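The complex is shown incomplete by one protein chain, all other protein chains being positioned as in the whole.
Showing subunit A:
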Amino acid sequence: MRVPLASLARSPRHSTFLPGHPAYRAPLPQRWSSSLSRKPGSAGVRFPGAVDSKFTNALHFERPATYPAIPTYRALSPDGDIIDSSFTPPSDTLALSMYENMLSISIMDLIMFDAQRQGRLSFYMTSQGEEGTCVGSASALEKEDVIFCQYREAGVFIQRGYTFDNFMSQLFANKKDAGKGRNMPVHYGSATLNIHTISSPLATQIPQAAGAAYALKMQRLTDPNTPSRIVACYFGEGAASEGDFHAALNIAATRSCPVVFICRNNGYAISTPTLEQYRGDGIASRGTGYGIDTIRVDGNDILAVRKVTKKAREMALQDGGRPVLIEAMSYRISHHSTSDDSFAYRAKVEVEDWKRRDNPITRLRKYLEKKSLWSEEKEAEARGRLRKECLKAFAQAEKEKKPPLRSIFEDVYEEMTPETKAQMEQLRGIIERYPEEYDCSEFEGGKDTLSP
């Protein structure tokens, strides 16, 4: 039952809650599991740490190898045929827009990768091979749902409405960049789209997602008129080795947070193959250990990812909220980033093989073609159009001025501290005394924005 919190709180005006104080209340009686009396005929004592464990007189260690690997759910065959008979495909309009979104990302990736190679931006990360995981899962979320990302989720941004202009402003760190030119490229964020700004430290967003989900749950408890919302949190299989992953899944489970954890397992963390990342059955096998409902899905099957996320979202809102874990399997076709040459640690033939064998874009295209929704001509038209749009945004963003220099000092605290103001003055002074040493011309407003 949902009750406003205010009614739960007997709010004394002031109280220190010590015996003798009028507002003092004796602690509520609590029944600990360890105090439960033994049922007649029970197999023995019930340990508080594992109340449902039965005794056995057979000495037997649990061995991971004896368990079958968690299966990978698929709705669409690599040839684009629906293989889950219970499956309701998305509307044609939605399927087409999802396809275009994947296409947009893959086109933007090629352009921006080359742009970095030409030295026109400092850094870039593509998401080739993982467009399906991101676009598919984002399509199943509601607008109000809050999202935390790692960095390889451009598909999530575009599916929610991020435009080429938004991407380019951030990548070129110009004055239209919401991050005010402070973050490395690819660290997108959007308050209107309810996606938190990306930060480089891996896995830090996972416990934050649990806390954010708890906040949404509390807000709905306080005001039942707010829509029920979830948090979706993305991370790679490498990040799942961080302590923050463990902390997050555990606290999300104990606090019953409405959060869907989406792991992109693409086989590599930079150069490290999964064999050196873990020895269990991927990430999915860990979920149940935390008491979390878990599923593994084919990340190259955008429709399966969409369906699984939709269902996970429903589950996350049941029983007052609970976490769900999705492991989406894919292959990182691209290099890790522009600072990485992945052929230093894996064979080119392996990558080419994956590209040919299975790709989320190709698979959906086959499905659309079989439904006569897509064709060679449409493909050529769409590719040409999207490329043009992307290049137009690129050219505009590159021309744009950089954010004002004042942005260096703003937003560290809500208000600029006297110390920060003094340092801003110092910077302006040095620029004024040594004008030939500094070029402020590309920054909006030049050095004058450094005035208090």
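Simple rule for what comes next: a contact is a pair of C-beta atoms (placed from the backbone, for glycine too) under 8 Å apart; a residue touches a chain by one contact, two chains touch by 3 or more; residues count from 1.
One rule holds in what follows: contacts and distances are computed from a predicted model.
Missing from the rendering is one chain, named in UniProt as "3-methyl-2-oxobutanoate dehydrogenase (2-methylpropanoyl-transferring)" (options: "BolA-like protein 2", "3-methyl-2-oxobutanoate dehydrogenase (2-methylpropanoyl-transferring)", "HDC06929" or "ChlN subunit of protochlorophyllide reductase"). Screening A:82, A:111, A:221 or A:431 for touch with the missing chain picks out A:221.
Among A:141, A:154, A:210 or A:450, only A:210 touches the chain left out of the display.
In the complete assembly, the contact with the undisplayed chain comes from A:412, out of A:69, A:395 or A:412.
In the full complex, subunit A contacts the hidden chain through residues 5-6, 8-18, 23-25, 27-28, 146, 148, 177-180, 182-183, 187, 189-191, 196-197, 199-201, 204, 206-216, 218-219, 221-222, 231, 243-244, 246-248, 250-251, 254-255, 407, 411-414, 417-419.
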